[in-house]
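One protein chain is absent from this view; the other protein chains keep their places.
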Amino acid sequence: MKIKELAELIEGQVEGSGDIDIKGLSGIDKAKSGDLTFAIDEDRLAGAEKSNASCILTNRTIRKSSKALIRVTNPKLSFLIIYNTFNAPKDRESFIHPMATVSDSVTMGKNVWIGPNVSIEEGVKIGDHVIIESNSSIKKNCKIGSFCRIYPNVTLYDNTELQKNVTLHSGAVIGSDGFGYVKDKGKIYKFPQLGKVIIEDDVEIGANTTIDRGSLSDTVIGAGSKIDNLCQIAHNVKIGKNGLIAAQCGISGGTIIGDNVTMGGKVGIADNLMIGDDVTMGAASVVIGSIKKGSVVWGYPARSIAHTKRQMAILSRLTKNSRKANSLGKR
Amino acid sequence: MKIKELAELIEGQVEGSGDIDIKGLSGIDKAKSGDLTFAIDEDRLAGAEKSNASCILTNRTIRKSSKALIRVTNPKLSFLIIYNTFNAPKDRESFIHPMATVSDSVTMGKNVWIGPNVSIEEGVKIGDHVIIESNSSIKKNCKIGSFCRIYPNVTLYDNTELQKNVTLHSGAVIGSDGFGYVKDKGKIYKFPQLGKVIIEDDVEIGANTTIDRGSLSDTVIGAGSKIDNLCQIAHNVKIGKNGLIAAQCGISGGTIIGDNVTMGGKVGIADNLMIGDDVTMGAASVVIGSIKKGSVVWGYPARSIAHTKRQMAILSRLTKNSRKANSLGKR
Partner (left out) sequence: MKIKELAELIEGQVEGSGDIDIKGLSGIDKAKSGDLTFAIDEDRLAGAEKSNASCILTNRTIRKSSKALIRVTNPKLSFLIIYNTFNAPKDRESFIHPMATVSDSVTMGKNVWIGPNVSIEEGVKIGDHVIIESNSSIKKNCKIGSFCRIYPNVTLYDNTELQKNVTLHSGAVIGSDGFGYVKDKGKIYKFPQLGKVIIEDDVEIGANTTIDRGSLSDTVIGAGSKIDNLCQIAHNVKIGKNGLIAAQCGISGGTIIGDNVTMGGKVGIADNLMIGDDVTMGAASVVIGSIKKGSVVWGYPARSIAHTKRQMAILSRLTKNSRKANSLGKR
């Protein structure tokens, strides 16, 4: 495809020859002749010019270049639009591997692909264009919506519900029992975990992440949310739409999280809190109270990020002064 | 079963009609007509009254209600007793799925159920009423006591010992090599990991939790302890009886933990410490020293919870005062 044709696709403006053929996409480090790459600032533009790339996707205001440019408002977004245009997932033919174990009572839509050693138990309902890869286990009465993709070694417990276009990476465990116990006279009794997990449309769940079923209500992951690797979502948690939750976060039981919430890595949230819409939590925040809509928090415990930074500055000053005082004292 | 019959089961006191038939149990949100639910306080009682539930399990002292009540000392405990009475796990018939791979040298008790794609290696001994679900791998010479339940995609390394009624959730890895290395002249040598993991009676282990085998002694999880998802228990750790360890905790090598210890989520404990009986560690505590029996600790590093809260209050005051001082200064 020619540079000028790609530019049309993303409403970009060509600078230099628009007639060069583009054969692939790549990052600056790996760009070969015929490749399109992208540069979001001056430094990266210089790097891209040194590479063998034939065309650079960049922003509207940056300097001119010796190489052909396509100028757009958001080069990273345009890059992924071009990528997705040429790499739309191919439809797989209907296929059930002979080493898969699929109960007779399972229902399936069109173009479902099931790999070796997959186990699918009684009553599972599977939509169209679903892919379930090797060594995954789907327990009883799960519902798996159209265009879901399940990577190898995933486990879904009974009654788990995946809506449309949900992606589960390897080792994810969805629907395990919540951590609910009642202590009485030194003995520990397990509380019934009767709810299920509902994962709405367009959610992506990272490798080895665990999401527990609800105890009396359900655990819900809202449409469009993305959860990274090794996160723990406890029973009865509800996460709103379009959340972004980085790796190793943990959300304790019963906490309700609004829409468009962003969590850095390793954030921990206590149980039964309310986190408003549009909240941002910095990495490693330890959240022990509810948070109002739109807040940006950080720290141990999490406070407004301005408060936490000021506190750290004061502590640093105190520490340095004490060192000075000590060394003056010694003299 | 009638309300008055259920009340007898849990030594409860009926208020209102005891003759209504109860067909199911559920949380307040999902209660249908014919269901029993429970309410531990005024707010929840009001909620339960608005639901379709036919009977509410509640405490001895709360106000009267328009719905039938059963009054007990601990409604949550009574609810689970009723639940467990009607949902005792059913005995499964002996069954080995044709897609399972079981070594000839494996010995098995009565009513053992083994799912598809399970691999059980040489010398494994399995007790009565054991369930091992799909895609789990049991390596050589493991011992699995009666009434153990292993969910899909679990791995047991060689010689792992599960005593009676142990539950392992999906993705748990028990008996992997400990992180033991010796550095010499810039090279890293692996130290032998010769011990095993022993998990005593009535333990439950969460999804994707990892427990390493001992290096020279064994790693031991005491009877009745419950460990949540994504925890790391390092080599040679000993955990006492009836511990409650929430998600994403990590216990470093050689640490000894007493009985009845409670850990909030994300607690980290350094290596070779002694944690006394009845200790409680707040969520995200960073424990770098041994802790005496009965202590309640929190913080980074963990101190008595009173100390940590006072310290946080002082820091907050300092930070606010400095802001005031700054803004006065500007004026």
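The chains carry the letters A and B, assigned in the order they are written, with residues numbered from 1 in each.
One rule holds in what follows: a contact is a pair of C-beta atoms (placed from the backbone, for glycine too) under 8 Å apart; a residue touches a chain by one contact, two chains touch by 3 or more.
The structure displayed is predicted, hence computed values, not measured ones.
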Self-check item: Candidate in contact with the missing chain, chosen from A:33, A:87 or A:272
Solution: A:87
Practice problem: Give the residue, chosen from A:127, A:224 or A:240, that touches the chain omitted from the document. | Solution: A:224
Quiz prompt | Chain not shown: contacting residue from A:111, A:242 or A:290 | solution = A:242
Quiz prompt | Hidden partner chain, residues of chain B it touches | solution = 99, 101, 117, 119, 135-137, 139, 153, 155, 157, 171, 173, 176-177, 179, 181-182, 184, 186-192, 194-195, 208, 210, 212, 215-217, 230, 232, 234, 248, 250, 252, 268, 270, 286, 288, 300-301, 303, 307, 310-311, 314-315
Quiz item: Which residues does chain A use to touch the chain missing from this display?
Solution: 25-30, 74, 76-77, 79-81, 83-84, 87, 97, 99, 115-117, 133-135, 151-153, 169-171, 204, 206-208, 224, 226, 228-230, 242, 244, 246-248, 260, 265-266, 283-284, 300, 312, 315-316, 318-319, 322-323
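By definition in this document, only the chains that are shown with their structure count from here on.
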Quiz item: If you average the Cα atoms of chain A and of chain B to get two centres, how far apart are those centres in Å?
Solution: 27
